[in-house]
Each structure stands twice: as C-alpha cells, then as structure tokens.
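With one protein chain withheld, the remaining protein chains of the complex are depicted in position.
Entry: chain A
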Amino acid sequence: MECVPPCSDRPGFGEETPGVPLSSGPPTPLRAQTFSSFSPSKSYSRQSSSSDTELSLTPKTGMGSGGSAGKEAGPLKVFLRQQTQSALEQREYPFFTLTAFPPGFLLHVGGVVSARSVKLLDRIHNPALGNNTRSYKLLDWNSFTADEPETRDAWWEEIRQEIKSHAKALGCHAVVGYSESTSICEEVCILSASGTAAILSSRFMQDGPLDVEHRFEEVVSPGCGFCHIPYDELNIPFPAQLTYCYCCRRYKVPDVLFTTIDLPTEANVTGKGCLIQARLCRTKKKAQGEGNATAISNLLPFLEYELHTQLMNKLKLRGMNALFGLRIQISVGETMLLGLASATGVYLTALPSPGGIQITGKTPSDITYEQHISNMQKKINDTITKNKELYEINPPEVVEEIIGSPIPEPRQRSRLFRSHSESSDEVSELDLSHGKKDAFVLEIDDTDAVEDIHALLTDFSIPAGFYSCNTEIMPGIQNWTSAIQMFTSVRVFRLNTNLTNQGLNKIFSDLCENLLKSLYFKLRSMVPCCLCHLNFTVAIPEDELIQVAVTAVAMSFDKEQTLENGKQSGEKTLIKAITDEQLQFSLELNAETSSPNPLSSPKGLSDVGSHPSARASSVDYSSFADRCSSWIEQLKLKAHTIRRGSVKTTSSMEKASPLPEGRSRSLRSNRSYSGSSVAVVKMTPLSFIPGAKIIKYLGIINMFFIRETTSLREEGGVSGFLHTFIAEVFAMVRAHVAALGGNAVVSYSMKECVFMENPNKNQAQCLINVSGDAVIFVRESELELTSVQPQSATTQTSNGGEGT
C-alpha cells in the first residue's frame, strides 16, 4: 500500500513514473474489486520492505484536526477513531494507491491533497554524459553512485510528509488514491504527489483472519456518508461553504468535492458524469541550473491555481459539484510548463447544487464592454441549462426548500441511523452557508481572463450518444454490452517559436479537444458508448514539441435498460469477493486440482476466449493419460513458467503431449485458413470486463520495448513508425497473454511512451512501457450455461472444464 519505491529501482525514463514499484512484494493482480488482498498484515510487511527511510516522527498524538478533539462527542466515537488511527499510524505513510474500495470503507473524504517539489539533478549528473541530455535521460541509472538513492528517498520523504500533514489538516488520517510522478527536463525535476485525504473505517483495519463476507455485510453505508466533512467546521483550513447534506440532512457537506479516487459504488449521483479537463501552458525563460529551478518553482503555484480555477469553472458550467479521478500532470520543458488536469465531474446528490457563474467587469466604463459582458453571461447561462439537460442533472427540488431551515425534523431521524456513524456530527448549530445560490464570480480584469472565458465556452460539446470519463465506470451507466475497444492514440504537435501564453494555451487546448473529437469520430460506430478511463499523458519531448498520449476503452451499452438496471448490476460487477481459483498463486490445498489446468494446453486455453464451444473437441485430442502426464510435467514447471514466461512451457508441452500438438499443427499447416488459429485477446484499462467473470489471474504483464529506425521515411514517417510500433506492442502483449493461457488483459496501461526523432538523419527512437494483468475470463452467459453440471461434481472436474 505504501508506495515508497526506492528510486534506484526505476530507471529514470522521464515523466510520470508510476508509483507502484515492480520490485516490492508479489504482483497483486487485484485492483478495485479485490478486497481480500486488503489484508493489513500484508501491507504492513510490505511497508518495512519497501521503504528504508525509517521515520521516528510518526505522530502519536490522539486526534488530528487541531483543537477539535474537545468537540468530539461520545467516547465510543473517539475510541473508534483512535483505533482506526492507530492501525493506520503504525504505518509510516497511511497512503493507499487504490482508487476503489468496498462500500463503507471510506467514512469521510476530505478532498485532494497534493505536494510538489522542484529538484536539481545536477549532483547526480554524470559529467561523462553531460553533453547529451537525451542519452542522459535514458541512461541515468548508469550514473548512480552509492549515496544517490538516499538523496532521492529523502526528496520523496519530504513530499510524503507534506501530503500526510495536508491530510491531517483536513482532519483525515489516511490518503487514498495516492500517486506520485515526476517530470524531468535537463537537470530539473518536478516531483509531484497527490491523493485524497480520507477517514477510513476501522473495521477493515483490524488484524486477524479475514472474514470478508462478514465485514462487508455489517457496513450498510448510506450513499452520502463519504461526502460529510471530516474536518471541524469552525477550524476549516480553507474557506468553504458548508451546508447540511442533501441526502440525510444531518451532517455538513462542502459545496464542492475534489477527489483522486473512483466514484464510490454506494454514492448517490444525480444524472451522468463527464470528463472535465483543465489545460494550461505557460512560457518560461530558458535558464540553467538553480535559476531554472527557481523560475519553475515560481510558476508552479500560479499554474496550479489556474488549473484549479479552470476545473471549477468547467464543473459549474456543467452544473456539477464533484470531481473524481482528478489527475494533474505538470510537464516541464525548456521554455514552457504544461499543466493538464483531468477528472470526471458528477453531481453528487448529497452536495448542494452549484450556483451559476457570474461575470463582472472590473472597469465598467463603456457601454459596449458592458454589452459584451452581458452577452457572455447569457451564453454561460444557456450553456449551463443545456448541460444540465445533457447530463440529466435534475436534482429533486424539494430538498432545496428545506435547506433554509436546517435544524428541525432530520435530527430525530439521525438518531435512528446513528449506530455506525463516527463523524463529527456534533457540529454547531451555526449555519455558515451563505445562501444556497451563491454565484461563482468571475472577474474579467485583463485580456487573460477574457481568453479564459472564451476557452471555457468554446469547449465543444460531446457528440450525441457519447459519454466520457477518466474513472473506471460512468455513474448512471451499468448495462454494458460486451463490445469493448481499447485504444491508444498519440499526437505530437510542433509549435512556432515566440508564442504568447494565450497562444500557447489555445494551441494546447485545441490539441486536446481535437484529439477527443477524433476519438469520438473514430468510435462513432459503437454509439451509444462511453469512453472510460480516458487517460491523458502529456510530455514535452523536445523544445517546441508537445506530445499527448491517450489510452482508454470505449464500451457500448444498451440504452433502454440504463435506468432500470440501476445500481445492482454495477455492484455485481465491482463487488465480488475473490476466490482462490482466481488467484495467480493457488493455495497449496487445491494446487493439484486447480493449478495445472490453466497450463495444460496452451492451444486449448486460447480457445476458451475465441470459441469456447471448441473446448470439448480439444479435450478429445489427447487421451486422458496424456493429459495426466502433461499435468504432472506442468506442475513441476509451474514455478518456472510464471517467472520465465511462456517459451519454456510451450516447448515442454510439445514433449509432454506430442499427439495433440502434432495433430493441431498438421491441421494448421493444411488448409484451415478459414478458422483463425490466433486467439482473440481483449484488452482494457479497467479492472473488469463487462458481462464476463474473471476466473483466473495469471500474473502481471510488464513489458518494455525500445524500437529504433534508420529508415524513417521508408516506414511512412514518424506516424508510420509509431503506428507500427504501437500495433506491435499490442500484438506482443496479446501474444504473451495468450501464451500464458489467458484471453484478456485488464488494468492495462501505457506507462511510458518516449518518442524521439531526427528526421534529418532519417531516424527515430521510441520507448514504450506497458503493463496489465493477464486473466482468463468467461462470459457470464456461458458461465450460467456450464455451471449447472459441474456444480455437483468435484472441484477437479469443474476446474478441468474451465482449463482444457
């Protein structure tokens, strides 16, 4: 859980290095829906192994949120808090990189916490490589001397401490959806970390045997609990307008909520969500070393502030009040800084309806100016109305009436619900909300602001039938069809020199917008569909170049049932306790029965994905004895295969059961063209496959590829080169998964895509790092069909049915 990667473990390839190190602990194939992996003991041991920066400062103080302890009512609550707290504080950093949790796990969410730091890499700089900054980037792991990892650890430690203290300031004891990233240009490095401050349920923090079912059942959390403020409202660390929760009316909620996590499954959401992006480009003087670092440091706060303002404006423009999956990337180049914030906006029913946006001019001098402003105001109001319609945001009006008198009747109800609450509900009776319809005032004082508002309004509207989000799933859409299309798109834009900030902004914004437009156009045949997990990565590969890479999945859904199916199916998909059979490493008890099957016949297995009906026939190929002997062979080889990949497995397979292999080959070599011998492998950046059940996790896929060409023109230029390369990367991932016996990759991500070119020399290089989890899935419809017979039989046969 504590992602404290020793820096030396990662080659410093550049921007956006992922937070989870490869070397720490066994690869966990489980993400959002896998709670059994959530064992505290496991994470505890991992902490000690992954971080060598022992901190003696671990605060032992009872409760955070300053002097609010006195206001905490009820000893039980304090006790519970402390218990959770202590469980968490045993950890050096109570950080979770997970973004989805079981219902009831998140008690309160405070908001986004983030920290950045600009560092100079000059001390690590190896003079031998100093002249060539590019090769320096790629090779800097060569230039390490003994003490450098410690230096970097210290850097990250500072940042993590800062995050921790931010969380504390928000009255939270943990950080969820935590991630770290870097952006390097020459010798300047920006280290960034962000997460969501939260208070977690103590139930999940207890040690001891995991009784998964039991723990989940106890907590029936209301859909608004996590929205209630964790901090003390009289000591709010920042100005905020609090109101009583629109769902339960007992607790205070903020007017807006930003988080880095996925939307909790239990959350009450009105309407649908949408992708919201803030884009910013700021020019910077070329400078060296310390001066450069200072210049960047000075720019950063403004950059972040403006990104935040943009996000806020766009959120309000869509009539929404919360952001999930917020990810802010800052990229540094020699002459500019790029900021891209992506998040999924939603309307949380528990939060107040956002006020409109009101524009005021600073210099109300001439009439035309006033006219202009009122025109814009009208446009904005129209857009808000239109968006509310588009995203089906029509919160119940009744609620708003009650808000005026927050104290009465709901109090009584609160007692009944009280049993598990542990939030600071003893808030003072003071209602600080300054009226419900406070408009967000935008002051136009310079050309910048005018530009900004124009940009705000010129965001194109999403084509009919499309939805988009950067989270796992889209609130309000559950009934996915099985049609999914994962894709990667990369664009590099060459800028002119001497651009103003506005010009740059416009270009960068257009670049992102056009990319999105292209995606919608490309995927128009899948409508109605939702682009999920839209993951933008920006980089400045060279001066005057901006690179944007997007990986996402388009998923179709049935329009009709959208409303009926509602929550249930969504929960069904997400909340599934994991069974032993699904795990990559099966438990010893059933190792003999279940483990050999997925490996017993690579060919047969790949058939599971493409045409499961062929399963039976592939069994017929070999006699039972053949299969048994091959199973034994594979049992012995199992450990090897997992580490060494599939090559060895396949070769041993041929030896072990020559008959089926030989026959299938002869079949193939003849004229079986019509029946493709290539297994279909699905890929998705999500943790699940709609309409399917993952029956086995086969392990992590993490692959680095480097490709170079010295005949760029002949290969169709840079686009041709990269197109082929990405297609080949996909193909290699698919082949790898198929060789492991899988038929899908989940949680796929392209972590690096470093592209360099030298057209004059007719050369280009590219490095790509991708990762994901290889799995075997079975369509739910097929599962229902086949499950009838094997249920009564032994485990062996039921597993055998799946495997061969």
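Observations, loosely collected:
We adopt the following convention: a residue touches a chain if its C-beta (ideal position, glycine included) is under 8 Å from a C-beta of that chain, and two chains touch if they have at least 3 such contacts; residues count from 1.
Operating definition for what follows: contacts and distances are computed from a predicted model.
Missing chain, UniProt protein name, picked from "Fibroblast growth factor (acidic) intracellular binding protein a", "1-aminocyclopropane-1-carboxylate synthase", "Presenilin" or "glutathione transferase": "Fibroblast growth factor (acidic) intracellular binding protein a".
Which of A:357, A:512, A:681 or A:746 touches the hidden chain is settled by the complete complex: it is A:681.
Of the candidate positions A:95, A:347 or A:755, contact with the hidden chain is made by A:755.
In the complete complex, the residue from A:356, A:528, A:691 or A:720 that touches the missing chain is A:720.
Annotation for chain A: contacts to the undisplayed chain at residues 463-464, 485-496, 507, 514, 517-524, 545, 547, 668, 671, 673-678, 680-683, 716, 718-720, 722-724, 726-728, 730-731, 734-735, 755.
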